[in-house]
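The structure follows.
Every protein chain of the complex appears in place save one, which is left out.
Chain IDs A, B and C follow the sequence of writing; residue 1 opens each chain.
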Amino acid sequence: MRYLPLTEADRRAMLATIGAPSVDALFKDVPAAAVRRAPVDLPHHAGELSVERQLKAMAGKNLVAGEVPFFVGAGAYRHHVPASVDYIIQRGEFLTAYTPYQPEIAQGTLQYLFEFQTQVAMLTGMEVANASMYDGSTACVEAVVMATRVTKRKKAILSGGLHPHYAEIAATHAAYGDFTLDSAAADPEGLEDLASRIDDQTACVVVQNPSVFGHIRDLTPLANAAHAKGALLVVVVTEAVSLGALMPPGAMGADIVVAEGQSIGSGLNFGGPYVGLFATREKYMRQMPGRLCGETVDADGKRGWVLTLSTREQHIRREKATSNICTNAGLCALAFTVHLSLLGETGFTQLAALNHAKTSQLVEKLKAVPGVRVLNEAFFNEVTLVLPKDASAVVEALAQKRILAGVPAARLWPDHSDLKNHLLVAVTETVTDEDMDALVAGLKEVLA
Amino acid sequence: MRYLPLTEADRRAMLATIGAPSVDALFKDVPAAAVRRAPVDLPHHAGELSVERQLKAMAGKNLVAGEVPFFVGAGAYRHHVPASVDYIIQRGEFLTAYTPYQPEIAQGTLQYLFEFQTQVAMLTGMEVANASMYDGSTACVEAVVMATRVTKRKKAILSGGLHPHYAEIAATHAAYGDFTLDSAAADPEGLEDLASRIDDQTACVVVQNPSVFGHIRDLTPLANAAHAKGALLVVVVTEAVSLGALMPPGAMGADIVVAEGQSIGSGLNFGGPYVGLFATREKYMRQMPGRLCGETVDADGKRGWVLTLSTREQHIRREKATSNICTNAGLCALAFTVHLSLLGETGFTQLAALNHAKTSQLVEKLKAVPGVRVLNEAFFNEVTLVLPKDASAVVEALAQKRILAGVPAARLWPDHSDLKNHLLVAVTETVTDEDMDALVAGLKEVLA
Amino acid sequence: LEEGLIFELGQPGRLGVDLPDAPQAPNRLGGLARRGGIGLPDLAEPQVVRHFTRLSQKNYGIDSGFFPLGSCTMKHNPRLNERMARLPGFSDVHPLQPISTVQGALELIDTLAHWLKTLTGMPAVAMSPAAGAHGEFCGMVAIKAALAARGESHRTRVLVPESAHGTNPATAAAIGFTVDPIPATTEGRVDLDAFKAKLGPDVAAIMLTNPNTCGLFERDIREIADAIHGAGGYFYCDGANFNAIVGRVRPADLGVDCMHINLHKTFSTPHGGGGPGSGPVVLSDALAPFAPLPWVVNQNGSYAVLEQAKAEAAQSFGRLKAFHGQMGMFVRALAYMLSHGADGLWQVSSDAVLNANYILASLKDVFSAPFEGPCMHEVLFNDDFLKDTGVSTLDFAKALIDEGYHPMTMYFPLVVHGAMLIEPTETEDKATLDQFIAVMRSLADKAKAGTAEAFHAAPRLTPRRRLDETLAARKPILRWVAPELAQAAE
Partner (left out) sequence: LEEGLIFELGQPGRLGVDLPDAPQAPNRLGGLARRGGIGLPDLAEPQVVRHFTRLSQKNYGIDSGFFPLGSCTMKHNPRLNERMARLPGFSDVHPLQPISTVQGALELIDTLAHWLKTLTGMPAVAMSPAAGAHGEFCGMVAIKAALAARGESHRTRVLVPESAHGTNPATAAAIGFTVDPIPATTEGRVDLDAFKAKLGPDVAAIMLTNPNTCGLFERDIREIADAIHGAGGYFYCDGANFNAIVGRVRPADLGVDCMHINLHKTFSTPHGGGGPGSGPVVLSDALAPFAPLPWVVNQNGSYAVLEQAKAEAAQSFGRLKAFHGQMGMFVRALAYMLSHGADGLWQVSSDAVLNANYILASLKDVFSAPFEGPCMHEVLFNDDFLKDTGVSTLDFAKALIDEGYHPMTMYFPLVVHGAMLIEPTETEDKATLDQFIAVMRSLADKAKAGTAEAFHAAPRLTPRRRLDETLAARKPILRWVAPELAQAAE
């Protein structure tokens, strides 16, 4: 077997050194009833060619986004990732490294994490950021937990524009943890008033921008309202590219910003792995979850980096830790940092502008489809359409024509019958004019 | 433009340092008539996404070997190359390095070249090998030239079992160089007698094993006949995997062995880049073309490697060099070495046995196709079929059914009307039982 | 040449990507356009590639050399898995595409689930946890949900051995359980009597790592399982060390109710410098109904996804993570499983345990092993052998770096003094172990010969020498700030 270098001769020699008659003897502490005499009932080992065939057969049963006109978003976005990003993250020195607990031989990982933290802070307009979370959705609930810790209050208000998956995760944690939720109704029009819900029990208000329906709003009044009551404003961003075009959450008064970083550096991957961004104000630094990389000097006085403030973390603090989190999304964070370094200030703002312009272009083109209404006044790269028919059926019909038209709201809010004709449509730089025309033509046909 | 880091500000500052008014001024030595005022008439720069689209569109117009039952060989073979091979050759330290003229910072390249040379010598059963040639076909003519140098004779005998491309290249060099050819007629039956052609003007006999028609022969009698007349035996191998199953050329008396190494480590790549193997006896070492890597010690007495015997080469020897060759096939040689290291003695012989068994299996299955005759008594992984119809038409008809059935002999010998029904069929480990059944069924149908 | 931060290398006016011009279309940002710059540096592609290549050269990975980091299972990461994860049919598929267009993706998840269930003998598996600690959270929430369904929400005490990973108590606490530590015996295992004495009507569960973090198999595990079940609690098994028994022992046969599996440990998905991971949780019949959403269900060969707590999934405790879990890791893990097969996985645990015992046998005369063997996949030493040498476990580990090795795990588990936990894994050959053993012995000799100074000064041959962690924590600098801004701020 190709991954196992011991030979039979090695095994015999090693057993002799150990003084054990067999490998079985080394398992003598296993209760007899649990000792297996033979491998479990699964196929036996297979070569690369065979494994490739099996997995390619499965892969071949999926409709690949890049092969069709593609408008699916709602929390994961198809952007073009330069080839050099994937090259860098595949380098063994990054790919096969461990968490950088031995900083002398992990300066590579540590330096990019420091760069990542800086980039995240810059993008969000915040003072500090951590070294990444699992993804945006789990970062969101960690923000809520952190807000309860900072404010010593137990209630979180969730916007109706928050991605339902994010809200559901918060609900799981609330149900089994130590805080409660006040969740606003789904807000397809982007007109909800959350400020009036804030009271002096409120730990935080969680609002997504752009909202899951694609609306963008100035959050400054909400931040002021929250702060007036001693609550924090948590801003969620699921499309990180939007930060290249929009006023950053930090500038609108956010106290914690969490984001899904997948758009920068990572592919769609059917939902994971992605990378969660987590940023806050410096004064809350020691309340953050997750790893932090900090600058220091070595024995020779040279600048270097280490993991720091680990007294917040589970491996030191155990049950008193700020989070149980251990793993982060290292390699996806690296992809984020490399991609964003390639983009730079100029490229990133251009990319965001391009996404917006293309979306606006599609909105114009959709005017040609009778019966379709765009709900959004202001948007970045995603909008909500109201169709004259059940959106799920329309999406399925278009999928049969090899057009992936978007996410029917019913996929995310299955119980909301008033959303059954709503369709979320996202546009990125990977969408061509021909793709848009195919969507417009497809919609006309299916809706006719 | 993403590959160009100078900014306009840089350019201005640099021109100021230089004391030139403009970049144009730096081109002042170019005759005025040749100075262009604007870029040539070609498209302007494009981003990755756009370049990918253009190239994928072209790639999409080809029928990919891996997607169909595939039996094409005749000098290039589709083997499975492990993923780790491609990973290693993409590492920047290998990919972006230069020829290892600075050995202190090129020990990586030099050590694998030394390993490569050793592997090639082992496989061919020869004493020494060089650090690779462009490919098998050019290595072949270099062997002929070397034989003329060693023997100081001017005639080379070419077997009728030699790949026609190889023979044609030798003919080009003969026509414009300093030797003559005695080329035997195409030898589909594998019965030619070359020994009788050897005379005391003969520098070498060039024979391919397995021959292009798939025949394998014991070359010992031919070696003896050549040596008796003071001529060298040059053995050509186009399917390197055969060396895992067959008696090596060195054991049959070869003086020079050249081979196409593509089968080990490289993909089909529509014909290139491949890697030429070149091995000979130690006594002819200083007559070899191409680079050689040799062992030595450094200033501290540690073992290390350098390019050596470069007084044979053009950059030192100029018009007196053993060859004008400069570039080798470094990265393909690396792929060869990594792949062969993964295979090892055990894996490589198993792989060869598997190729042969599958070919033999297909030969058995072909008995079920009426009118098809297999010409080969002994073979490795390729055989010649005689069809009851024009083979080119059959291949084209099967290609329309998405079966790539092999190489019609007419593709290689367009003028030989007696070969028009001949078809070369190769089988490797990548061919499945289903593929074979598809070929058999396809042939029955097309021949019916 | 020192490598600066990427921010120090930028200069306005460069581009590392080329984008097409934006189409003419109305600006619909509603007056919320960003004002002012972000502060990102502009670089061209060659600079970026070189920068990150150089950074990588300051790192040590499994590919670089032996990485005997205990409890972390730093085994070979096959490139085949990377290639498979990049098949467009997996990497370029959106999690919210119509179910009809992702049947292959769901088949992959279902197939991996089948392997995990078969290897553990458990009837169900929750696929969505993003990592081990997330899996612990998932399992403990399932336990809490099951207790609630039984009307026993008063059970809030969770028993955790002192040798446990920090994630265990942290997880229990995050869900509102109280943590009650169980002491260890002098044999490095759970003190059965002490454990039994702690059982009671308020006990929710035990969280037990097996093999435990001392590298030992908990001999009394069946009795522990029976006792916790008898007391009305559940048995959470931390599966971080599953590599020691995979293919040879099924956790179901040990009586566990749930166990997370770190795909990046046992099943070789790369650690990647700290993630991403993936932590599916296998569940017993008692806990299966409470598994988190979404559920992938095979309906006569076509796959559906249950995304709501309704019908079969009515008792699900809800969602843990957006979408379907760490798909990219699933592909890698399945590629690894298919490659090894049932016979290969049997050999994996055999060789992992053999390698660890070989190190134990080869070092125990010089190093101090607190517990008797055989060990499982890792071997634990304490710092007794360094007594009076002036050399600490940390010094010793740093000296190993200069010999070309990644250090072992240090100071964990907490139950022995100056712990050194060594896990060779099954992908190392005997020659590598022999070389390592020789170096370890030679370093121990040097330490005993009174060369503490040299140890304190280690490492010397690394891109950086020992870094001042105290300074980093006392005056945290967590981001780069442009010098002019930093100055203005002072």
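The rule is short, and it goes like this: a residue touches a chain if its C-beta (ideal position, glycine included) is under 8 Å from a C-beta of that chain, and two chains touch if they have at least 3 such contacts.
What you see is a predicted model, and the numbers here were worked out from it, not measured in a lab.
Q: Mind giving the shown chains that are in contact with the missing chain?
A: Result for the missing chain's touching partners among shown chains: A, B, C.
Q: Suppose we count only contacts with the excluded chain; which residues of subunit A make the list?
A: The list for subunit A reads 1-5, 7-10, 45-50, 82-84, 86-87, 92.
Q: By the contact criterion defined above, which parts of subunit C meet the unshown chain? Give residue numbers in ascending order.
A: 1, 9, 11, 14, 18, 44-47, 49-50, 53-54, 57, 62-65, 75-76, 78-79, 339, 403-404, 427-429, 431, 435
Going forward, only the chains that are shown with their structure count from here on.
Q: By mean C-alpha position, what chain is farthest away from subunit C?
A: That would be chain B.
Q: How many angstrom lie between the centres of subunit A and subunit C, each centre taken as the mean Cα position?
A: One centre to the other, that is 19 Å.
Q: Counting only Cα atoms for the centres, state how far subunit B is from subunit C in Å.
A: 46
Q: Distance-wise, how many Å sit between the C-alpha centres of subunit A and subunit B, to the nearest whole number?
A: 47
Q: For subunit C, which residues are shared contacts with two or more other chains?
A: In subunit C, 12-17, 19-20, 43, 45, 49, 53, 78, 80, 82-83 touch at least two other chains.
Q: Could you check subunit A for residues that touch two or more other chains and list them?
A: Within subunit A, the residues that touch at least two other chains are 2, 47-48, 82, 87, 90-92, 342, 429.
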